[in-house]
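Excluded from the complex is one protein chain; the other protein chains are retained at their positions.
Letters are used for the chains, namely A, B and C, taken in the order the chains are written, and counting of residues starts over at 1 for each.
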């Protein structure tokens, strides 16, 4: 359990704090930043938990980019974050920190801290220094409700919003704790009513790919999620059927059409009855109201990388650098990838970009130190080429010229080598072949509701390491 | 492409909500600037460099603007030159080869008819000159020292200072010009001139000798500053030019040090400054502070010294922490010369150990150590041990070192000495320097009459705590060496509890150290040798076989020294005839020369 | 014009005469502000009072001391306005200790609030009272607490359950004597899962704090209650229950199997902490299980959820990796086909990369070693010094672990040394650390495969001058001593250290002593002088008792019986074993007991980092 929780700004100043157990001096937080800096100083990465004089510090760093990274929406931006974090502390929005004196459950505390930022974000849209300062009253209330004596309690935003709101205080009638807070069904309130009962299912598969500089696939994995939007009256019982290989095997049946798929690991929203799934692979649940992520699964399959990118780099030291990029869509012709964006890293100090491309648009994004090649529609089986040319700062040239007779030694640090990143979306298509066979909805009032299903495949963490550049040391004077 | 003006850029950056947004704005702008540089756009250069310098200040790369600054400096426009030189000072330093390209521009501009352009060149040279530049432009600066323009003279003096800092042998070129600086009537020139001469005297004994002749002149200057009435141009809350006063006092200090004649010549003026300077404000105190330091360092009269110590005494009781801080700092310097007057303030100083301000604590701690002597060693050590228990970690190593060294010097008896070091090892055994541990072991070995006492103390200390590395190491070694002494009685009394001890329990202890979470390579090395030595001190063959098994276990260790020891020691069992002789008690180390071991080698921090 | 001006109005206030006023930051609020707040807190207008309370809390939040307003804030405690009540409570919690005398005045309102019609207020009151850690108020806590523990509303009951732990923390006797602990034990059978979870949480805490450790003992009935509640409560409740189950020792294999069956579904939970808590139960119960087939199945089932934890947020990945590291030492077969999962991604935080390296080495085998080597080589050219070093070291560890790969590893290391050397020639840069790190591991490879790769010794010796890190220096000196007969100028190489012997690091000194003795025993004519000198310096000039001991042992050995000395010092050493690198058996078992906790992250037993930081030999 946690003794105290702090939200800090990037310099380590406390924005807000809550002392849950009174067993540590709150001044211990003053040691935090110096300790983190000290670790950085000694070339050691400061780890998310460390101990100092009997007090344990567990912390997460939260900023906008982090959110993006883990929603897997904009991989490349997050890549950039790490790529050029020379003054990384400046780029952290804030730190959420918990202190404890005991041998507490580290996973629980760290996840709780993430949950905390999630709830704050859902409450205040943006988690900024200002939003914390402006909403300190409600933040104190949330801190009080979400954790008691250092133990996590209710952390579901939807439920919290039923009784902790700015508006609730304005009403003359007092709010009461919703039943859901303590119910076995702690995620859904009773008495929900809809005129039209509808369910939307999105099956989204993200492809994680790691390719080394020689073009060998090191890792490829599919992370699938099934997202739902439920607009259903009352307390409905839902049952979802998938073409799950294990289920077919255990029941001895075979799939009616297509093949069954084998999921490596499945994670469910807390509404799903896990023991039921363990028994007969039935996915049964009472859904929360509105949107939520029902389940996620993982597949380790060696599929052909859907979008393949090859790069050739020629570096004319001290004057220019040239790229030739080939992109190929390695899926069936009848599918099309939409909004493809290929990010090719270039040196931080490149200038005067020139591009040559047969399709799509190319631009230089200095904020990401990358070329961005956008192709609106990329049909399966096609391949395209793009060329880019950059100048490098003239001082390099000058210095290398000077060096030739003044100082033969150049201090050259090894370069950071960010990989190529790709973003894409392929609708009506899943790599794994997963299918929703049925979604049964039973509610005691007996209404009918139709489920709508959509399939989509997109990039996940999709990285292709850059090949070594061909060094061209021919000195070309201005 | 967005071409911001600097103002717009600042506005855009200020509008950024997150650091990531800020970074994006800047990286885009930097790229645009780089491209504009490539296009050799002369009209945009000034604006671009201005933006780039702002970007640089925010901590982002701007090296690609270096050459552009050189181009600005080459322009005829003053605004370009001014920004160019500013950029050079911000983006370049003496280690960058590009700087060599600036030399020529500097030379030209030092001969410019506009004094401000000369000033820019001097300022740049003064701030970032490399040794090569210093040599190349020495003549130029020497010439400018004789300029009729005070604005140029004062800057040239500081440039000359930078030049001789970089290339000391160039100082001869400046000596004659420097003398005339002290006759200048302009405060700015006098100020920089004094600074320059201070540096000269600092560097060379010849210059020092030369400028001793200027003492009467300096005294006159100081006197006129102290006695002159209100002068609006140089007044700071009722004090005339404190900056110049402090500089003169400092130069006097160097000139008076070790020279009775010069000291004598400044005695009166120092007394006058010390008594007539107003002490209610920081300005006055800054002068008093400088005066006290000068009085303490030159060969001043006793009365003057008493006056100085009294000023410090008054400082010490001041409510302002700044004043207390400088008092503690200065007392530290005087305590080595004469500790007695400082001893009077011992209690205030010990109080400062508990001050909320780490700066004050640090100074007080240093002073407290300096005050330890034969007569107060017990009480001071008790205070300092109490403080060690709660001290910031960064203090601990310095403290353990100094407490032990003080114990070495002033211990009233051996027993107290051993107890004190043991206490240090227990309280802060992870913050003890290697030589302190060695000193302790030498003390134990040489104090044969207390061997039994010490080994028992260490044995029970390790039973209670093996997390303090130096305590563990001391314990392992002493038990290894005196295992037989430890076992002699079969039991001993520790704080009224009788502790049984057997050979196998001692081996248990060693094994639990090896298995414990604090074991590291050094402790393992110590344990292996200690165990081996114990085979020569113990008699129970079962226990000895057990030790042999432990040693063998380490013969495949990944740690090279551990493996070597384990293999050697295991082999030694094959030569039973010589084994005991080889493991005999180790000869006592020689007692070292006082100066070698007892000199504090580390500051408290 | 360049604009580096500092916006004036923002920073300075100027008085009419144009003098500069300096604004100092205020640690405590100004007298005027204080006065205004005081009067507003006592205002007749409700809104003004509430605004004032908010201002007080705002001041408190930024760290200013507003304890002086205690009586005035307290007056606003009795209110219908829930928000206001919460703020006053918050204030009370923060400043109760500074005004213990005045807290008593709040008791009435508290007690009244625990009787309120609204369960939210009842719970709030009992929760807050428990947080006011003032001796005087504890006595008044008992009656309301008794009531709340039996409250009809589960929200109040679950709050009261935690409150018992709070009370026990302050005054164990009071909590026990009033029967609260017993009530808590009954509450494990509560109909509401959240109440059950909190009761278990409270009991576990009390049990740990108790001297007898018999407060929370799971028996057949409670066991079933726990297993039922497990599927019904929130993610955090599940963690509490699973942690309690992990403490339980099943009576036999059958019971273990039964519980495991109920726990395994939790592997599918989205919360990584639930997953780890479940894995912990299963791993611990596997100690009881003897059926090989079942163990095999369980191990298989644990792998996917462990891998999935690596898709979690980086901080949790880190904890997961530290735990996987332990689990792998216990169950080396668990992730044997999953090494690719641990390949480092460009955007992994450094602390994740370093942990992944550790695990890759643990998973290395003859089938995946080629791929692993090409990865490690790639990492060795990265930017982060620490990561590069550990990658180089990992290459050496591969060689030691997998005999078939040793030659390839040596070649990769030689490549790195050579390319670093060419880079250094060009740049005089710090890439040197790659060489130093490589020499350290090559020394280990030599000790694993004696006499196999001696051909590269000349290449290594070329680097002797460039080494400035003690470990690398010590390693090369060891190589020189061990292979002295193959190095013509071994004695000269060692002689070059004589002058600087006193300044060397202890580990280097130790290796110098041993190496010199070895060279002497192998080439007595050439090195009689240096062995004399080295032993002389080590016994007289050195203060370090360990060094003196070593030198005396050699000295006595050489002077008593040179033949014996040869046999003792130069004897063949057994090949080093990698097992010695990992955590010792008993410690590993203890750490497995602590899966998911800080101890499992630090790889240290809890006693070593808790409390005052002392740790006795008796505790081992």
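Keep this in mind: a residue touches a chain if its C-beta (ideal position, glycine included) is under 8 Å from a C-beta of that chain, and two chains touch if they have at least 3 such contacts.
The rule is simple: contacts and distances are computed from a predicted model.
A.B. asks: I want to check something: the complex is missing a chain, and I'd like its UniProt protein name from "Meiotic recombination protein SPO11-2", "AP complex subunit sigma", "histone acetyltransferase" or "DNA topoisomerase (ATP-hydrolyzing)".
C.D. replies: "AP complex subunit sigma"
A.B. asks: In the complete assembly, which of A:9, A:162, A:293 or A:322 touches the absent chain?
C.D. replies: A:9
A.B. asks: Out of A:16, A:33 or A:436, point to the residue that touches the absent chain in the complete complex.
C.D. replies: A:33
A.B. asks: Which of these, B:127, B:173, B:299 or B:571, touches the one chain of the complex that we don't see?
C.D. replies: Counting the whole complex, the residue in contact with the absent chain is B:127.
A.B. asks: With the full complex in mind, choose from B:233, B:449 or B:576 the residue touching the hidden chain.
C.D. replies: B:233
A.B. asks: To test your reading of the contact rule: which positions on chain A touch the chain that is missing from view?
C.D. replies: Contact residues on chain A toward the absent chain are 9-13, 30, 33-34, 37, 41, 87, 89.
A.B. asks: Which residue numbers on chain B touch the omitted chain?
C.D. replies: 5-6, 46-47, 57-59, 77-79, 82, 86, 89-90, 93-95, 116, 119, 122-123, 126-128, 151, 154-155, 158-159, 161-162, 165, 187-188, 191-192, 195, 198, 233-234, 236, 241-244, 246, 250, 282-283, 285-287, 289-290, 320-326, 356-360, 362, 605
Criterion: only the chains that are shown with their structure count from here on.
A.B. asks: Viewed as a graph of touching chains, is the assembly arranged as a line, ring, star, complete set, or other?
C.D. replies: complete
A.B. asks: Which chain wins if you rank chains by how close their C-alpha centre is to the centre of all protein C-alpha atoms?
C.D. replies: Central by C-alpha mean position: chain C.
A.B. asks: Name the chain pair with more contacting C-beta pairs, choosing from A-C and B-C.
C.D. replies: Comparing A-C with B-C, the pair joined by more C-beta contacts is A-C.
A.B. asks: At what distance in angstrom does the C-alpha mean of chain B lie from that of chain A?
C.D. replies: 46
A.B. asks: Let me have the rounded angstrom distance from the C-alpha centre of chain A over to the C-alpha centre of chain C, please.
C.D. replies: 24
A.B. asks: Counting only residues that touch at least 2 other chains, which ones in chain C make the list?
C.D. replies: Each of 613 in chain C touches at least two other chains.
A.B. asks: Please output the residue numbers of chain A that touch at least 2 other chains, ranges allowed.
C.D. replies: 53, 81
A.B. asks: Which residues of chain C touch chain B in their complex?
C.D. replies: Residues in contact with chain B: 1-4, 443-444, 447, 474-475, 478, 506-507, 510-511, 514, 539-540, 543-546, 548-550, 552-553, 556-557, 560-561, 564, 567-569, 571, 573-578, 580-581, 584, 586-587, 604-605, 608, 613-620.
A.B. asks: Touching residues of chain A toward chain B in the complex: what are they?
C.D. replies: 10, 53, 63-65, 81, 84, 87, 90-93, 126, 128, 348-353, 364-369, 391, 393-395, 398-399, 402-403, 406-407
A.B. asks: Which residues of chain A touch chain C in their complex?
C.D. replies: Contact set of chain A toward chain C: 1, 14-16, 19-23, 43-49, 51, 53-54, 56, 58-60, 69-70, 78-79, 81-83, 100-108, 110-114, 136-137, 140-141, 144, 148-149, 151-155, 163, 168-169, 174-177, 181-184, 186, 210, 212-214, 218-219, 221, 223, 264-270, 272-275, 277-278, 293, 296, 298, 409-419, 461, 463, 465.
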